[in-house]
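Below: the structure, in structure tokens.
Partial complex: the chains shown occupy the same locations as in the complete assembly.
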Amino acid sequence: MKTLRTFIPAFILLFVIAPLLLAQGNNRSEINIPNLPGYVTLKCDFHIHTVFSDGNVWPTVRVEEAWRDGLDAIALTDHIEYQPHSKDVPTNFNRPYELAKPLGDKLDIIVIKGSEVTRKMPPGHLNAIFLKDADKLKTDDWRDALKAAKEQGAFIFWNHPNWKAHQKDGIARWYDEHSYLLENGLLNGIEVLNGYTFSPNAQNWCLEYNLAFMGDSDVHDPIRMEYNYMGKQRRPITLVFAKEKTEAAIKEALFAGRTAVIFNDTLIGKKEYLLPIFNASIKYNKNDIVLKKKDSFSLQVTNQSDLTYILSAKNITEEINCTHNVTLLPSSTSIIEISTGKESQSGRYTLVYQISNFWTASGEHSEITLPIHIEVE
Amino acid sequence: MKTLRTFIPAFILLFVIAPLLLAQGNNRSEINIPNLPGYVTLKCDFHIHTVFSDGNVWPTVRVEEAWRDGLDAIALTDHIEYQPHSKDVPTNFNRPYELAKPLGDKLDIIVIKGSEVTRKMPPGHLNAIFLKDADKLKTDDWRDALKAAKEQGAFIFWNHPNWKAHQKDGIARWYDEHSYLLENGLLNGIEVLNGYTFSPNAQNWCLEYNLAFMGDSDVHDPIRMEYNYMGKQRRPITLVFAKEKTEAAIKEALFAGRTAVIFNDTLIGKKEYLLPIFNASIKYNKNDIVLKKKDSFSLQVTNQSDLTYILSAKNITEEINCTHNVTLLPSSTSIIEISTGKESQSGRYTLVYQISNFWTASGEHSEITLPIHIEVE
């Protein structure tokens, strides 16, 4: 049956149309990221705007977008001090939450009430989330606004410290005002990633002061208008390692600093959270490899998650050679070729690869040790 | 240089990252559809909602979406009688246009002021566009609303006559009220296509009463939330064959009925408009084919447009055989195999193909005659 350039009977049409019938988009794309032992990995976006400040969509749209994007929780965080639509949409700080909450309940998306305290640098912009009454944050002094948030039990984080409108060179700077915030329990996290920008300084401060790593979309327009590549690019996501999928558990995890940030293929966070994710994602077709001299083996490494892992070999020697660079794509298997030479000595070896898209500290990548032991006879 | 599974030097990264740098979406995808002789082919969407009625985006978003989607003109047509957001967004019928117009001017998108007169069937919903003052359409009797529109010079069309909320079986029905509209110059077009649904009755009425074919998105949510397949599916578009790209020229063309409708790969309209589009899209690698008996030729047919054409052979005979079905994809070349048998008679033959995705009348497809003459020696 060589040629296919012939008539196609009507009844085979069903082979191809299926995915299109509902492809108008009424579905949620699940993002498969493994849980950590004892925790569920929740996908969250804690910095989102609506028409109730300078955003351009109705609050319910943010819930529907989150559902489709595979998220578990969002915070709506309209500006307190910036209300450019007020001529048409009268100011009402609690209203976005009120409008969005019922759809959140229906779709099983946790909607968190928040506000963005919007001041010039220092201290810049700060989000307060888990608010009870956002009206209380409308104060003259920003200190009062954040204290009012704290009195409601809010989690407070510094937004985009590297924003070019605040720092012309795009480099985050720490001011006395931030020390004040830290000392008074008014700073619980920092956005290491906001939109398409990353701040190495923010990463260092999170490590130094033990603050939660935050990574948010800060979306104003429809989400696909800001984050879209071939229909697939994800928004920035804050992964929260929570005891369960509830608002209270998210809050507990944020204050405990159990977060990591993911944007496209990069993960930013502490090694203690990233490595277990990698290990739970990966499967090897063989765990103990025994090689002779001048021998080789094709190790198949399967990535069962929806993340990508970019590996780079760190200990290639004359004894044991292996594939230098390996990219483990989602739901895919890659091969690491391992070989010995004629001079290889008998003994046990362990392969070491760096995961180049794990950013665990400024300028540093996580090293992992693959649990692959090679015995040369 | 057989194996590629090796180290990739840093400097070759530039080969692949280029399209991604700005792939965040800040660009306009041009849709290449040929002009008709004497006219420019404008891509328009005349049925669009915003937060000022039951839509969920700010009016400026509609302009940005239209620019990115490669459109030339849009009409904002919020409901007069349905204002579900009025608790938060006070009713202001002229406001969506006022807010959107400046961005339209900047991006070269023609923004047209419209309103949707929203009544129960009959007469159902009607859009009036090219309004001067939308407030005048707020009347008790729908006749008065449409007369007020006509007094402003508006173009009026019947929306989704097949809507299931109005016709449970999804079949459009003509009522006395529509005869009244027609007789009083209050009906200038009908949506043969609205969203994902097509009305054969509307198509017939457009042909019978010489009304403009309309095809609109009727979008309420962000456009990619309603029309999206792998980031590429287009919204419904009304093609307007206008003397130039101006609001006045669009209005003239609409009243003259010079339109066609396109949705994904289907074109709906009069044969006199669709065939010139096809002919201007196509190029053949040979125009006069001379064959012997038991001979064959591979005719290469290049589609230079962004449309798809689905051809089906209509006059395959014992004399001349040719490929039964050919799909001409955008910017692609396909092959029509033409062959003679040992019994073929000398003479001149002309190939006839139907374009199956041209819907020129209810249940009927356009036939075209390829300008390919075959001479059997």
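All chains are identified by letter, namely A and B, in their written order; residue positions are counted from 1 within each chain.
Here, a residue touches a chain if its C-beta (ideal position, glycine included) is under 8 Å from a C-beta of that chain, and two chains touch if they have at least 3 such contacts.
No experiment lies behind these values; they were computed from the predicted model shown.
Here 2 copies sit in place, and the number of copies making up the whole complex of this structure is 4.
Everything below uses one rule, namely that only the chains that are shown with their structure count from here on.
Separation between the centroids of chain A and chain B, computed from CA atoms only, is 39 Å. Against chain A, the residues of chain B that register as touching in their complex are 5-8, 20, 23-25, 51, 56-58, 60-61, 64-65, 68, 85, 88-90, 92, 95, 99, 196, 221-233, 323-325, 335, 337.
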